[in-house]
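With one protein chain held back, the other chains of the complex are shown just where they sit.
Moving on, here comes chain A:
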Amino acid sequence: MRVDQRLIAEMIAPRSRVLDVGSGDGTLIDYLYRTRSCDARGIEIDMQNVTQSVAHGLPVMHGDADHDLADYPDGTFDYVVLQRTLQAVERPREVLKQMLRIGHHAIISFPNFGHWRLRLQLLTTGRMPMTPVWSTPWYSTPNIHPCTIRDFLVLCEEEGYVVQQWLAIDEDGARAPWRRSIRLANLFGEQAMFLLRRAEP
């Protein structure tokens, strides 16, 4: 399991109901079921991944974040997880809203477009940055909504979401040491992970 998936799993209380949006090969939901006795389900856009997951006995359905969250009743899950996908959805703001409608908590990870290497490349070459994390050219990238850690925080504030926990992580998913300063995390964190909940009414 990837290091960042382990970090996500640590945020999730045992025996809770979890929806992993973009569950890939099902590693996280399998782990949550086996080690934390969670009722963990998945939505995945890639049919081969879906078939593989179901063939492993995991409850995974074909679907995607933009279209399939709206069906679930309010508060169906304790946690709704979106890993490394927010930048690729059609309507990130709406997806977040749905995640926090159907779940009490949302766990979101995304690659940080504010990382210094991206800033430097754009400044020095005048071209769209390419890094190991942002590795597809502008004309074919699925990442249509890149954002920085600060952008994301502003959106959370606008929407009234409470950031319960946040951390910057490096490319491999390990926790990076920029925990106190958002400014530094936004400059040096390759990816970010947030645990959100709705503000109390």
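Operating definition for what follows: a contact is a pair of C-beta atoms (placed from the backbone, for glycine too) under 8 Å apart; a residue touches a chain by one contact, two chains touch by 3 or more; residues count from 1.
The rule is short, and it goes like this: contacts and distances are computed from a predicted model.
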Chain left out of the displayed complex - its UniProt protein name, from "Phosphate transport system permease protein PstA", "Multicomponent Na+:H+ antiporter subunit E", "Putative nucleotidyltransferase with HDIG domain" or "Homoserine O-acetyltransferase": "Homoserine O-acetyltransferase"
Given A:M1, A:A55 or A:A199, the one touching the chain that is not displayed: A:A55
Positions on chain A where the hidden chain makes contact: 39, 41, 47, 50-51, 53-63, 68, 71-73, 76
